[in-house]
Every structure is written in C-alpha cells, then in structure tokens.
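One chain of protein is taken out of this complex; the other chains stay put.
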Amino acid sequence: MQERHSLRGEAITKELLRPLTQTPMVFWIAVIILGGVLSAFAFAVGWMFYWGLGTTGLNTPIFWGFMITNFVFWIGISHAGVMISAILRLTQAEWRRPVTRAAEVMTIFSLMTAMLFPFLHTGRPWRTVYWVFPYDFERGVWPDPRGPLVWDPAAVFTYLTGSTLFLYTTLIPDMALLRDRSTGWRKTLYTILALGWRGNERQWKLQLVAGILLSALILPVFVSVHSIVSWDFAVSLIPVWHASIFAPYFVIGAVHSGVSAVITLMALMRWLFGFHNYLREEHFDAIGRLLVVVATGWIWFFLLDIIFAMFTRDPRELEVMYMRIFEWPYAMLLAFVFVFAYIIPVPVWMFRKYRRNIKVMFWTSLMVNVGMWAERYWLILPGLERKFEFTFMWSWYRPSIVELTLVFGSFALVTFLLLMFSKIFPPVAVWEEKEGVNFAQDIQVGKRTVHATIREE
Amino acid sequence: MRRRDFLKLLAVSTTGAVLFTGCKLGGYAETEFQKQSPVDHPADIPFGRDNWYATALPAVGGGIGVIVRIFEGRAKKIEGNPDFPLNTGKSGPRAQAIVQEVYHPDRIEGPMRRNGGGFERISWSDAITEVAGLVSNATSPMLVTEPVSGAIARVAGEFAELAGAEHVVYEPDEFVVLRQAMQAVFGTERFPMLDLANAGSIVSFGADFLHNWISPVQFSVGYGEFRQGADRERGTYLHVSPRLSDSAASADHWYPNSPGTEGMIALAVANAMIEEGVVSEERASEVYSGVTLGDYAPSAVAEATGLSEDQIREIARELGQNTPSIAIAGGSAAAHTNGLFNLAAVFALNYLTESVNTEGGLLLNTGSPDTEVLPNRIGGSSYSDWDGYIESMIAGDVDLLMVHRANPAFGMPSASRISEALDQVSTVVSFSSFMDETTSQADLILPDHTTLEQWGLDVPDPAPGFQLVSVQQPVVEPFVGTRQFGDVLMAIAEEAGSSLTWSSMQSAVQEMGMSLASVGRGLPDATEEREFFLEMQTQGGWWDEESTAGDAPSAPEEMPSPAEPQFTGDESEYDFYLLPFVTNSWEYGETANLPWLQGLPDPITTAVWTSWVELNPNTADDLGVALGDLVRVESPSGSIEVPVYVNPAAPPNVAAIPIGQGHTGYTRYAEDRGANPIEIVAAQTESGTGALAWAATRVRIEPLNERVRFPRFERQLPFQIEENPIVKVTREA
Partner (left out) sequence: MSVRWGMVIDLDRCTGCQACVVACQAENNIPINTEDIFHQRRAIEWIRVERYWEGEYPNVKARYIPIPCMHCAQAPCESVCPVYATYQTTQGINMQIYNRCIGTRYCAVNCPWHVRFFNYWEPRWPDSLHHQLNPNVTVRSRGVMEKCTFCIQRIIRTEQAASADGREVEDGEFTTACAQACPTDAIVFGNLANSESRVAQMAADTDRGYQLLDTLGTDPAVLYLKKIDPDASEQAESH
C-alpha cells in the first residue's frame, strides 16, 4: 500500500532541496524571533559571567537548579537521533528514511547545547579547561576519574563524535548531489564536504558499511551517555538520587522525550518545507506506535523509582518522596508530569486516527517534552531541598530571570541551529529517499500490501 | 590551686608564640610599652611576622582581658588572654568582633563642628580651644559617661571637678537596680561572681548569664565545668523567666513565669525550703526580715506566678539539696516596678543555702585594691534622676553637656523627652567614635579612640571573686585622626588654664599602674615600679587571688518589702506584656554597628540584621499572622512596627522584642534596622530605685496585613525530625 503517488528521482531531488534555495517569509520571522531570544540568551550569559552565579536563584544547599535540569533534558533529547537512525537502520525499518537526517542533526545540536550548560553553570567557566583536558603535565594534576563529572564529558564527547561521524557519513552522497548542482561558495563548501564522492559501487558499499558499523558502535554509547548522566545523581549520597534504577530509568526517559521531539520536528518540517510527500502520516503513525511502548516503559520505571524508595523505608528517602508526591509545589508538578508525559498523549496515540493527525501528533509530542522537562526538575530538586535530617538547612529554590532566559535560550538555540542547518544541508536525506524508491517493492503479506525494500546482499 | 593548673594549660594553647611587647622590645625608653606601629617599631615589620599584645576590653563581657594579634601594625584577631583570671583565655562573640570597631568604615575620623544640618571637619586644636572656651564659660556643665572605673574614672572625675561639671553615669537601668539589690542584700555595690565550676546547681530568675548578664564570658567558662568538669557531678540549671532566653535554652528545666513575679517565687521557694527542712524558720525570717514568709506557701502563690506548686518545690529542692547552689536574678526581673524586691528576694535565697562567699556559691567582690588610686566602677543614675536632669536641660539650666560613650538618646524611652532635652542644651559635645543618636544631636564631636587604640586601667565588675585590675594598652596606632577621651580632657583643661594631674592617659595609666606596686601583694610581684608595671602590662593586669571578700554579712541589711508588679496599660485594652530583651549580638545596642554581629544569628530565632516580635504559635494563629508579617505593637506611650517571629517557646500573653536595633544612625550597618522597643516603654519606674521599669508596659498587637522578608539563618522549618535527630540527648551519663 503506497500512501503517495510514485515519485521519480528528479522530483525527489527538487522537492527535498527546495528549503536550501527558497526562503519563505515565515523563515525570516522565525529567524528574527529566535535571534531576539538568542540575544537575550547571550546577554544573560554575559551578565552571569560578569557578576557571578549570584545572579541565579541558587543558594545553600540548592547548588544545582535549572541549568543542570536543562542539561539533563537536552541530553535526553539527543537520544532521538540514535534511536531513530541507528536502531531503525540496523533493523532496516523502512519508514525511517525521511526521519533519520533530522533526528541525527537534532542529536548533535541538542548535545552541543546540553554541554554548554555544565560549562555555564560552573563558578569559573574560564578555568574549566582542566576539568576535561589533562593539560597540566608539568605538575601531574589530572582530572579525577573517580567522579561522574569526569565520566560525563567523556561519554558525551564520545557520543558527539560518534553522532557527528554518523551524520556526516549519511551526508556525503547528498553533498555530492549538491556539489553538482550549485555554484559559488556553496559549490566550494559542498566540494570539500563531498570528499570526492562519485557514487561508484565501491563508495556506496563503503558508505553502507560505515553507516552500519557506526550504527552498531554508537548503540552502546547511546545507552551509556544517559546512564552516566544519571550517575551524576545516582553515585551521590543524596537520598532519592542514590538509586540503582537511575541508569535505565534515565535512558528510557531520554528516548521518550527524544523521540517525541522528533515528531515535533517532523511536523514542523512538514509545514515549513511542505514535505508532505516524504514525512507522511504513516511515519507519524509508526513513531506513535513506538512511543506508546517507550512511554509505557518509562512510566513503569517512574513508578518503580517511587516504589524502590518506599521499599528502603529509610526516613530520609521517605521524607523527600513524601514532599515530591504530596507537598506543594511538587505534588502539582508530579500531576503535571503524569498528565503531560503520559496520561494525555498515550491514550491519544492508541488511536490510529490520531496518530495520523499531524496536528494532534505535534501537540502531544510537544506536551511530552514539556512534561519531561518538568520530570527532570522533579527528580533533581527535591533531593537537594531536604538533604538529610538537617531540617535547619532545608531550603527551597526559585530560578532567577537569568536562569529562565538561559533555558528559553537553549530552546531557541537548538531551533535556530536546525533552521540554519536546513539552509545548507538537505533536512531529509535525498539519497535515502531515492534508495527507498529504487529498491522498494510492494509485497503481499496476507491481505495487506506492504511497502518494503529488498536488498541483495 | 585547680584554677592555676587550668590557666597553665590554657596558656600553652594559644597560637604559636604569644609574645607580649613589654618584655620583647628594649631600648625605646619612652615609647617602650606604647607602640607597635610600623613607624615607631621597624623591628615589627620586616619579617612579616605577627605579635600578640595583651590588653583589655572594659566594655565587653564585664571587662575581659584579651590578647590581640598584630600583623604589620594592624589588628587581626582577638583571643582571650590566657593569663587573665576573669576569662582565662576565652572570649565571646562580641569580644571577637571588636577588631571591626577599629577598621569600621563609618568611624568618625576627626573633630567636627555642627554646621546647619550636618557637620564640618575642624582641627583638633580648634576643637579643643572651642571646648575649653565653653567649659570656662559654662555655668552648669554636665559630663555624661558610661560606667567608668579606674584611670578614666579618675581623669574624668578630676576634670569634672575642675570644670565644675556634674559627672553623671548612664547605664542600662537593669544594673542600677542590681547594684542597689547587691547593696541591700550583701552590703556591697559590686556585682557578684558565680563559682559555677564548683556549684551543684544554679537557678536563674531572668538573668541571661551565659550570654549577656554582667560577666557572661566568665560565667560561661564556669558553666562548661559546671556541666562537664572532670571529677564532679554534673550541675543542674533551672531557669525561671517569661521568655526562653538564650541561656534558658541550656537549662535543664525552664519555667515560664508571669512577668514580675520572680520575687514572689523566691519567697515561695524560701517557704518550701523551710517546709523541707533545708533551713530553719528562724534563719529564714532573719534573712527575710519584715516578710511574712508564711503567706507565700507554694500553693498560695502558684497561680499568680504562673509556676506550679511542684515547680516551685523543685526549685527549692534543687537549691536546698544540690549544694553548693546559686540563685541569681536579672534581666527583666529587675525591670519591673518591684524589680528591687524581685532581685533582693532571689539573691537572699543564697543565704538560706549558705552559698554566700562559699566555694561553689555566690562570691562577693571587693572591687578595687585601692579606691584612692583606682576608683571602682561608678554605677549609673536611675531613670528618675535622669528625669531630673532632663527637666533641667529642657528648662535651659544645662548649658554644656559633654557625652562620652553613652547613648541616652537611644537607650531611653521617647516618653523621657531626652531628644528634646538634648536640643535645649546650648552645646552638646560628644566624644563618641561613632555617629550614634546622641552624637548626631551634638554640636561638637571630638571622637575618641576605639578600645584597641587606648590606654586604660579598668577595675572589672564583677571581678572573679578577688581583686583584679586590667591594663588597656594601645595595640595599634589610631587608624583615623581620633584622640583618646582622657587625653582630650587633659588638653581641654590645660587650654582652659588649669591642668589635670597627668599630661596624658599614657602617663596617667603608667603612674597609677606603678603605684599599685605599693599594694604589696598579688601578681605581678615585682617591687621595682617600672618592672612591676611592665609585667602588669605583659600579663594583662594585676590581681591577687588571695584577696577574696572574706566574711560575708550574715543576712541582708534590709529586705525590700514584697510588692506586686504594676503595669502601664489596661489589661482589657493592652493584652500582651511587652518584654524587651537583650540579645547575644547587640546587647543594649552598643554593638549593633559591627557587621559581624549584625550578621550573627540570634541563637533562638536565628534572626539577623533586624528586630522582631516573638509570638506564641497559637497567639499568632489567633491574630492571623505568620513569620514575617508586620504588626504594630502599641503601648499607651507609642507604637512600633516589627515583623513577627513565631516562637514555639513564647508564652501566649508575652510579646518579646529584642533591644539593640532601631538605630536612626550609628553607622551604615545599624541605621534603620528594625525598631527599638524601649521607645514605647512607658515612663514607669522601679519603686525602690527610680530605675526605668522597662518590662512593665502592656501592649496590644495589630496586624498590618503586610509581609516582609524576614532575614534569618534558619531556612524554613523550625523543628527537628524525630528519626535520627541532629542533636542527640541522653538522660544521665
């Protein structure tokens, strides 16, 4: 069953490259708005660097707040890329084709944004070189590998490197395509990036193998990254943070929010670039089905985490859990997380009708991420507010305008980078689409006609 | 014997080498003891090393001895002087903060003359000439000082005599009552020493003796031993007061009483002691002559006092059986219309338990070794006397008022009209180092050195049960262009054509100090005068451990007759007792100018940089107020606005407000912070002494429906969780 009329190669090329050449009004409006938010972001960063972290709402003992929450959130988003690309590529899920590029790019931009935050949130960012780079050979003072703050950058850098290579591998054929169709600075750029791609069989083979290899290699990294991010909390002594379930819990939460973000992005691309022929309802349908599974897995861990805390019967743990679940504002936040990240979207996704409704998918996926941001906050902050039995020091946290700006700015930053990317690189992989078309056959399975690609290998 | 060993132990425990100038530097004949400044003592500089110099803080903790760490001519750190018997190497929060006085950014940097609404700087010679002229022409000048003793008391006294000025001392009224109570009960004006280290129990009626009352450092040192000293049973401490004070929190039991009933409770305790056979009826009536003790059976007074019969008996049992025992009274107990009776009735209990001048009891002090050379601390005038002075000021009868280190404009209620009085005096000359309320009404300011820049000989009150004199020497050069009060008085006298006995405070102190050598006892034991003084300076003073008070009187000379407390403000209209209290950080307001102390959490409320009214949680609920809600506290003579602190230990009918904040000036750190409860105290006096009864006013509380951010150290939840409590307790170890 084909859900679009057959397209020929040239039509695909033309349509998919259109965003590179045509700039609709809405693009400029978006650029102006995002530019505004980004200037505020830059100003907030400058302000914070100049005056110090006093400009935040952090205090003693709430030493971590919005910036760390945001870091965890963006790391989560970055899991979409690999989830969609690598896993689906390895399992040869055909519907992945139009989605992979956007997902991978989002991985990279959200990773970069995420990494900005630990750096920004240090007391003296200009000194952070030796946090990660053991530059000081003379005195033999190296970073301390015992703590997760060193594992973190290691994992994230590896993931970033891997994802970048992965993206690049899939970009090469398109670069060659663009090289052959452009002039001026673009031609120079694409020529360099195409790495002399000629499209001969050997090159295709290498590209295919590299893609598969990278997919396979990056999978463990993908699992490790959010596990390690979760250990920032889990290896500490803080009640409710100190939980062995955190790693898988964080990973699945990350997939939940990351894949939802891909839906949001797909919907936007469809509207912005008019890719109705590529980002089709069937794709939303497929991802929607996947999300039902992921979201349910996530809610299971979510509940397990609470149950495990009660299981310990440790008053310190229970104290925080109690606050989280029953006390203002965390009770409210919990309800919010539940409703936004599960109770509304999942039942909606159960219906094929809604899964194929782009608007519904757009809004539900957006809700999930609002909910998931809140979930990170809900996970991180209460532990700091009621740290052990020093009720004398129990404190609370209100983010300052600077932190709010930084968080909104991070969303603007990722969006802005994606927009810019779409001006230079095709947001949907042209060669993959063509490959899909070229190798596709409709095969009969029972009563259904299934659109499938059969490779000779 | 034991204390000396203790001293030795502490002596080695000070940081590194404790070097005292006196013996270290030789060959600078005239400046021998004086200078540590880089200018005069290059030897002090090039090594970048510190030195420790001994001096004293007459105004802190009853006059403790300290050593000060000096590094390149700057005072860095204060520690207790380990040799000095009063505080044996220990100090307190206020003593620690005194370095900030020296380097305070708002010190008055030199003499000033009023110029319209502000002040203009003038030279010292102009200032002195001007004051000399005023003194020569004044017909009825007045000299107001803090309670001075020793060298400065003599200098000021001689100056006052020469100038024909009346020397009036201003001090918090609580101590006026205490001095008279001491006189009535023990026949001495000197404050008592509490031999806590050897005591079995202590009952305090309102005296916050561990943090504020007369000699807190000394008492705290004893208290440590009292609780956990080696080779002794742990002492028991009971506290009776209408507010859970900082000290009361350390008590084994705190019994909240109805304000002003301390004396009545004491009589009931005496009654119970007779019942229990602790003391015979004859002896008791000898001590409480003129009082029918039989009328004060615990059962009869329990209700009026707010204590239960059992609690009264418990106090009697503790005092009577857990001997040696000590009973003291102070704070708000003194500040009622029956304050003198309250204090006297309580202190007299010590006779019943035979604790007067016995080991572990209440030790009487004899004061100065030679009052001719070094006068005892001069007590303050009562509020009634001040009323008289204020009358005459307002009538224009005082043409020159000279004020040194006294701030009546802050310490007296507005009902006293002190501010108006100061306006009416033709010239007010202030010698204050800081722009306090009184100084800001002055016409001329001749700023004094701060404590660490001064010379002085002080007779601490209370002494540690034997005679003691402390030496104050300048440990740093004056940081700004101030001059020492004594020196300025001498210069003024000279300018006015009649010089004082001494040419400078330094020579006065040296001369008086050296003449102590002729006392012929105590330490130092050098006989040569110069050597004697040098050693005295090095060890921080002179003392004679043998010079105890000897025989105590056998019974009070006169027992004030029992009286009920009277309150201003009708109960139906004013439903709370106003209870001003002295705080750990700001005392009576003197130290509110130091940022470390402003930022030091109040032990009970953890409040900082502000003032507040403490309300019982239920009362607060009834009023519909919570932490930080502004309320108007209104008495018959005025009102103030303060935020609420809901205090779980506040009695339901008491509104306690700290004294010490509410300055309208007194440097950037104190200005416009909180409110001063004394302002709204009614002009009602203690019946026997004429002292201000600052705890005898009733108030009403009116919520203002406005919430302010309440600055405090504790974050949000004022409780301790039951599982794994942070402070663990055990019954008896």
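We just call them A and B in the order they show up, numbering each chain from 1.
Quick note on the criterion: a contact is a pair of C-beta atoms (placed from the backbone, for glycine too) under 8 Å apart; a residue touches a chain by one contact, two chains touch by 3 or more.
Just so it is clear, the model here is predicted, and its values are computed rather than measured.
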item	value
Touching residue (missing chain; options A:V141, A:L195 or A:M350)	A:V141
Residue of B:L364, B:M393, B:M412 or B:I604 in touch with the missing chain, whole complex considered	B:I604
On chain A, residues whose C-beta touches the chain left out of the figure	51-54, 56, 58-64, 118, 121-125, 127-128, 130-131, 141-144, 146-150, 232, 235-238, 384, 387-393, 395
Interface with the undisplayed chain - residues on chain B	9, 12-17, 48, 71-72, 74-80, 87, 89-93, 95-97, 99-100, 102-105, 107, 210-211, 216-217, 220-221, 223-225, 227-228, 234, 236, 244, 246-247, 249-250, 252-256, 479, 584, 595-601, 603-604, 606, 608-610, 616-617, 648-652, 709, 711-715, 718-720, 722, 724-733
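By definition in this document, only the chains that are shown with their structure count from here on.
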item	value
Euclidean distance of C-alpha centroids - chain A vs chain B, Å	66
In the complex with chain A, residue positions of chain B that touch it	714-717, 719-721, 723-726
In the complex with chain B, residue positions of chain A that touch it	315-316, 319, 389-396
